[in-house]
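Dumping the structure here so I can ask a few things about it.
Apart from one protein chain that is not included, each protein chain of the complex appears where it belongs.
This part shows chain A:
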């Protein structure tokens, strides 16, 4: 294949990765930014989204788009609800202590993973894409659904940005992120904001999983890679920074796509990890993060 089309394919693949990664990492970043909680179970919430998408789409008969749309709405809601319960039962009782919550979320990781194994089983199951249009380029064919993932992700990112910067809920969140004690003094119900943010973070992961599941199947171990990549993105982009997260996701996704097409996927992972090390050494707050107060 010639260089041009080759690069185009690499870029497309990279953008799909970026789109899903941006949503997942944004969830992780929000939770850390506002609550100062490192959610190690984030990848499992992602997996839960995919598994629920399978359950919902198989429960609904008829055109595959119906099941998929239902999954797109319901799966994130259910995952958000589960996160809400986990937040009330676990994180709140630990007073959001950074060290304790890391250990607690590691525990949640295993609980969610093993519950999925017990009730969903060890198989990888496909979810049918809502449409199967194949875009025919002169050099190769490409899944139309994959392109729609990029669009859907962009829409969701814009919506999140709008909520965070243009609405009262966003204002409250940002105030809590800036200084939770002062926010509380001004009458902001900080613990309710925390619960909401944790649920929102989980929902973002779940929605990313529902988008990706028609092209990669639901499997109980699928949460590991997104978790690792999300951490990489969040560290590079700067914890708690929406702009940084999106830029880093595009950077990592594109470089992953291009490097793995032209060289090898292993090299792509090596370079991403090296980038993290460099960022941690030379700019610990991340590319767009602000220095900690």
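Convention: contacts are C-beta pairs under 8 Å (C-beta built on N, C-alpha and C of every residue); 3 or more make two chains touch, one makes a residue touch a chain; residues count from 1.
Throughout what follows, contacts and distances are computed from a predicted model.
Colleague: Can you tell which of "NADH-quinone oxidoreductase subunit H", "Branched-chain amino acid ABC transporter substrate-binding protein", "Molybdopterin-synthase adenylyltransferase" or "non-specific serine/threonine protein kinase" UniProt lists for the chain that's not drawn?
Modeller: "Branched-chain amino acid ABC transporter substrate-binding protein"
Colleague: Tell me which residue among A:117, A:185 or A:267 touches the hidden chain in the full complex.
Modeller: The one listed residue touching the chain not shown is A:117.
Colleague: Out of A:27, A:43, A:237 or A:257, which is the one that touches the chain we can't see?
Modeller: Missing-chain contact among the listed residues: A:257.
Colleague: For chain A, which residues touch the unseen chain?
Modeller: Contacting residues on chain A, toward the hidden partner: 1, 5-6, 9-10, 13, 17, 64, 117, 121-124, 126, 128, 132, 134, 136, 140-143, 215-217, 219, 221-222, 225, 257, 260-261, 265-266.
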